[in-house]
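For this depiction, one protein chain was excluded, whereas all remaining protein chains were kept in their positions.
So that you can tell them apart, the chains are marked A and B in the order they are listed, and the count of residues begins at 1 in each.
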Amino acid sequence: MTVRVEARNLSLDYGDVEAIRDVSLSLADGRIYGLLGRNGSGKTSLMSLLAGFRRPTAGEALVDGEPVFENGNATRKVCLIREGADTVDSMEKVEAGLEFAARMRPYWDDAYARRLLDRFELSARKKVGDLSRGQRAALAVTLGLASRAPVTMFDEAYLGLDAPSRYVFYDELLRDFMEHPRLVVVSTHLIEEVSLLFEEVLILHEGRLILQDEAEAFRMRGANVIGPRDTVDRFVAGMTVLERRELGPTASAVVYGEFDDHLRRKAVEAGLEVGPLPLQDLFVHLTSSQEGEDDRS
Amino acid sequence: MTGHSAAAGQSPGAPSFPWPLVKGHVSFALLVWAGFVAFVLVVILAVAAVRGIEVSGWDRATEAVRFYAVFIGIHLGYSQLPLHITHGQTRREFAMQAAMFAGVFVTALAAMVAAGFVLERGLYEVAGWPQDVSDGRLYTSPSELHWIFVQGWLVQGLWFVGGALIGAAWYRGAWSAGIALTAAIIVAIVSQMFITSDWTPFMNIYEQAAGSADIQPALATLYNLVLIGGLLAACWYVIRDIPIQNKAA
Partner (left out) sequence: MSFAFDDASPIYRQIADRIRGEVLSGELEPDKPVMSTNQYAAFYRINPATAAKAFQLLVDEGVLYKRRGLGMFVSPDAREKLRAERRERFFEDVVEPMLAEARSIGIPVSEIIRRIEVHEHEEQDE
């Protein structure tokens, strides 16, 4: 049995603020998705809708074709881990949090949860309220990984971890995903560190889904073209230019689109230098240029 | 390539009788009750050392039980509700479980209140003190254990559900918390009106509603059940689509 997550014309308003606007998407089992977006772009709202934490204002959030909101069949397949770490009362111990999860989560692997706590050097006897931000994050990702939920989502929860623990998280996520393939969504605004874990990326901007693409293809979609001003302008005419800068007679343009070998060679023949564009930069350009357009409209 | 299977045997997370909540809270309440009984007896003995005992100390002390009930109710609405939903339960499932838990918990509290009178009677008989109860109760003597139980159930039930309403509304936000608090206070006053004849401020209204200033246990029971039903409906109204927020705990 495989799991499928869909959104159809999904919208969510907070009062008169439109957090999610007409988002449609389809996510397949056995893949790790990267949900990218700036702070306030709607990542948490979208995931909350997919997990049934909120009722859509319009449209549908579906798990295996069934609406998620107030549907136990669907919500029991989903685990959304947020930075706040929904565990137990802060008065209770970590142990109680694990026991609660074991009781509530149908796919829970208790032995794995305890191995993870060991890896994060977190004692189950500690009170949840006494945990540092990093320890809370470690507990949160432990609860997410060990949930083994067919749909497991991490909403920046791991960003509270310090660097060594983040790498433990990446390693464990990959390893557990390979042993127990499922649908994983990881949201982040710090892309460079995690981008290689993703099979597909989704970019949210101001509540809209502006892109869903294979991570490898997306990585190759941007290029930085540098050379004499006129040559650059002639070359990029008709392309999507995300940014253009000048330094004396030299210009550089960040272009977006299919930048294949043929085009690359043409650029070199024209005497231009073509540089790669790191994913993070591409993301920055995509999500800031759009904002500019919105401002003008 | 992918196959998902839940742990064999039972199906965790599926709605069932909320044993963990019941076990945890009833056993803790028993501890508190034992301590409270001991505390009340010590106070009675201390008073007896100064002057004569004329009334039931337990009768006065159990006025405070409602605050315990409201506190647990708030905890249920404010903390347990979001916790269960983030762990995959639906609001409806949680509401059913919470209602079952409330029924058992309030029954246990009422039984503990009644049992306190029995324990106190032992001491009072040995000492030869009168175990008089206040006016304005559904019971007129400590031997009317059934009415003691009924009143304990109604008051604790009403305050518990009121607490759950306030807790859930508070989780929703400050505005709804204010409205829920106001509503709960009004309901508590109306409830008290039907139980306590010496509760003067609203006696005129009561007289008009009940037809006489006397307390009528059956009528009081009925009206209080209606009030509890109203609070339960209000609870469901608040939680039926309650959004789970992303607050750092």
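Methods note: contacts are C-beta pairs under 8 Å (C-beta built on N, C-alpha and C of every residue); 3 or more make two chains touch, one makes a residue touch a chain.
Source: prediction; values computed, not measured.
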> For the chain that does not appear here, which of the shown chains does it touch in the whole complex?
Replying inline: A
> So which of A:Met1, A:Met91 or A:Leu196 would be touching the chain we can't see?
Replying inline: A:Leu196
> Touching the missing chain, which residues of chain A?
Replying inline: 31-32, 167, 170-171, 174-175, 177-178, 192-199, 215-216, 219-220, 276-279
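Throughout what follows, only the chains that are shown with their structure count from here on.
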> Taking each chain's centre as the mean of its CA atoms, how far is chain A from chain B in angstrom?
Replying inline: 45
>> Per the contact definition, I'd like the list of chain B residues that touch chain A in the complex.
In response: 1-7, 11-15, 20, 79, 82-93, 241, 243-244, 246-249
>> Help me check something: in the complex, which residues belonging to chain A touch chain B?
In response: 1-3, 29-30, 44, 48, 52-55, 69-72, 75-80, 82-90, 100-108, 148-150, 155, 181-182
